[in-house]
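Then we have chain A:
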Amino acid sequence: MAMIFGFLYELALQGVQMFIVVLIAPLVMGVTRKVRAHLLRRIGPPLLQPYFDIWKLMHKEAVLAHNASWIYRVAPYFVFAVTWVAAALIPTYASGLLFSWSADLIAIVALLGTARFSLALAGMDVGTAFGGLGSSREMMIASLAEPAMLLIVFTVALVAGTTQLSSIAALFSTAAVGLRVSLALALFAMMFVGIAENARIPIDNPATHLELTMVHEAMVLEYSGRHLAMIEAAAQVKLVLYFSLIICLFVPFGMATGERSLAAFAFAMAVYLAKLFVLAALLPVGETALAKMRVFRYPVFLGGAFAAGALAVFLLFVSRGF
Partner candidate 1 sequence: MGTLAFDLAHLLAGGMLVLSFLLLYQDRITAVINVFAWQAIALSLSVAWQSIVQEAPHLVATAVIALVVKGFLIPFALHRIVRRLDIHREVEQVIGGGPTMLTGLALVALAILLVQPVREAGGTLTREDLAFALAIILLGLLMMITRRNAVTQIIGFMSIENGLILAASGAKGMPLVVEVSVAFSVLIALIVFGVFVFRIRERFDTVDVSALDRFRGERRER
Partner candidate 2 sequence: MIAAIDVVLILPALAIPVLALVTNYRAGAFINVATSGLTFAAGLLLLASERVRSDLLIVDDFNIFLVVLTTFVGFTTSIFSATYIAHELETGRLTPSFLRFYHAMYQAMMWSMNLALLANNIGIMWVGVEVATLTTVMMVGLYRTPEAIEAAWKYFILGSVGISLAFFGTILVYLVAQDVIGQGLQAMCWDLLVGAAGQFEPHLLSLAFVFLLVGYGTKIGLAPFHAWLPDAHAEGPTPISAVLSGLLLNVALYALLRFKMVLAANPATLNVGAIMAALGLVSLLFAAFMLYRRRDIKRLFAYSSIEHMGLATFAFGIGGPLANFAGLLHMTMHSLIKSAIFFTVGHIAQVKGTQRLADIGGLSTTHPVLAFGFALGVIAIAGLPPFGMFTSEFMLVSTTFARQPLLAVVLVIGLLVSFGALMLRLQDVVFGEPKGSTDPVKASSVPLFIHFALVLMAGLWLPETIVHWFRTVAALLG
């Protein structure tokens, strides 16, 4: 009996972990928008506006182009599902949960790549100019960001000796790692990659309505109704995913790693949420300080991330040898 309760307890903990990222995602987006609006001396939409938006979109009619294929219809759900799975894998408030064994960094990168691929495919499906343009730009950014991301994974894996996120978080929350330039560089590269992947300024402007500067928005321009709701939700989850990844890898302090009591979990959860909202508030601060880049400058921006990642890997080799 106790065993079953124990199992259910663990399952519930895992469930909280899985659902928290989806439930909180619109709020996180709302916070970034609100902070950004304040920084621009505007009042901005209410914090809960993203929830209302999704609700509204869900009840609107989804308009489809005549030549839209099944890819176009399936893609939003697929993208959302894949992003959710990826986000749910990342240890947010506790390590060593029931499904922690599956939380592999490379798997997460691969899932995100799959989501991006299917969205790019959907963008080209209808055959409009903007969809194709957005898709091609998105793939260009991806082709620049992915190598940098993999180098970050290498760095972290080399330091921790594993690609399993839960173990990494448990290790990094102790002081055993020491002062590591590599990790600082990896964090730096991670921020660059995160900005590029989430279509934020200076790579992309999520609020733009000027078609020529759109990347992500151009790709999903044709979507409406529940399809658009799914894509919006997926984008929000992805933002939370990157925040969680940064928290999990670089500031895992306060995560419940040992004690399995409810109080410990509640405390860890509060810490996690606090960190999440701090990051959500910091993002627009950085964004307002920058101007959107020209497309031709992307390689320089993401090249910086790549260089930082590569340097991080090299530095590890210096100190520990091959």
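Heads up, the rule we're going with is that a residue touches a chain if its C-beta (ideal position, glycine included) is under 8 Å from a C-beta of that chain, and two chains touch if they have at least 3 such contacts; residues count from 1.
In picking the candidates, the idea was that all candidates are chains of the complex that A comes from, given by their letters.
Because the structure is predicted, anything quoted here is derived from the model rather than measured.
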In-complex contact partner of chain A, selected from candidates 1 or 2: 1
Interface residues, chain A side, partner candidate 1 - complex: 178-182, 185, 294, 296, 299-300, 303-304, 306-308, 310-311, 314-315, 317-319, 321-322
